[in-house]
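Attaching a single structure in structure tokens format; questions to follow.
A protein chain is absent from this complex, but the other protein chains hold their places.
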Amino acid sequence: MLIRIQPEPFDLARLLDGFGAGAGAVVTFSGLVRDDTGTMVALELEHYPGMTEKAVTDIAAKAQARWNLIDLAVIHRYGRLPVGEAIMCVATAARHRAEAFEAAEYLMDYLKSRAPFWKREIGPDGPGQWVAAKDADEDALSRWG
Amino acid sequence: MLIRIQPEPFDLARLLDGFGAGAGAVVTFSGLVRDDTGTMVALELEHYPGMTEKAVTDIAAKAQARWNLIDLAVIHRYGRLPVGEAIMCVATAARHRAEAFEAAEYLMDYLKSRAPFWKREIGPDGPGQWVAAKDADEDALSRWG
Amino acid sequence: MKIDVLYFAWIRERIGEPRERVDTGASTVRGLVNQLIARDERYAAALSDLSSYRVAADQELVDFDHKLEHVREVAFFPPMTGG
Partner (left out) sequence: MKIDVLYFAWIRERIGEPRERVDTGASTVRGLVNQLIARDERYAAALSDLSSYRVAADQELVDFDHKLEHVREVAFFPPMTGG
């Protein structure tokens, strides 16, 4: 299990090198900074040092146990992330595809609403709106019982 | 949209370089040759040249339209594939994570049961059993309506 | 009418050939299957259990009632195991 909370960019390709040996299925998810308005230059991610590591580790351990994963990785960045860069990624390795997909979706649902990160849009003139949490993201957790 | 049916190994990292520009979510799935019995040395994949390309392109086009994907890739190998090597991969890029995950699972479900590939286990003494299709894989298609 | 008939995986092995050209008067896939089964026991062993395999006509999956008119290529194969 690899968990990293860091400001630096990461290399998904290097992460995947040798990842999931013995598995039949590997799923990855990458979240990228998207500019919907055409006026955003970056996202600024604030986080809660200490709690972030605990919360992410706890979420990952639950996924690992629930789906008996062969391997699992979570990398999540914070700080100022320019449009187009990766914010975070998860990778899951399991014997079969359903387990790998479900575990990756579970990780994403919980990281979205239970990992202490807060996003703010940065425009050409500086900080703009804080990104609001969506009801749909909170609701997504209910599917995991 | 990138579709490749080939015997050669592929490099997922190279595939992902620049993949999904403008997207917020990128999902990949890789299927690896797994040795459950400890006696398998490879999988041999037979396919139906001509129909394979048509079937995979058709499946990919349906996924692209249904989820309005920003980008999509399918690479599927055939021939003799040693234990541990990648058999195939899909990659999907969309604005949001639910679309990217669903499209990747749709692609996998259809490639599994509608793309004309047949797998056979190769042991130390040569060809063994043909891998039987699973009812669960056929049933998985029903969730897509 | 001459049709290219292709066989894959264990169907190919039972019949012993990957493809052949078949002269047929059958109007449907089912008629072609019956003609082949009547040839000899290799075909009977491969094609008698209709629930055990799939058929494609000109590289599209079809059912056994599919008409053969204008069809140039028919393939018989086990349920797919891609992915």
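Letters A, B and C mark the chains as written, and numbering starts fresh at 1 in each.
Rule of thumb we're sticking to: contacts are C-beta pairs under 8 Å (C-beta built on N, C-alpha and C of every residue); 3 or more make two chains touch, one makes a residue touch a chain.
Just so it is clear, the structure is predicted and the values come from calculations on it, not from any experiment.
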item	value
Where the missing chain makes contact, among the chains that are shown	A
Option from A:P9, A:G22 or A:G50 whose C-beta touches the chain left out	A:G50
Listed residues A:L16, A:A60 or A:M88, member touching the removed chain	A:M88
Contact residue for the chain not shown (choose from A:D11, A:D36 or A:E138)	A:E138
Positions on chain A contacted by the hidden chain, ascending	31, 46, 48, 50-51, 54-55, 76, 87-88, 108, 111-120, 130-133, 138
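Convention: only the chains that are shown with their structure count from here on.
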item	value
Centroid spacing, where centroids are CA-atom means, of chain A and chain C in whole angstrom	49
Inter-chain centre distance, chain B versus chain C - centres from mean C-alpha coordinates, in Å	26
For chain B, residues that touch 2 or more chains besides their own	31, 108
Per-residue multi-chain contacts in chain C, two or more chains	83
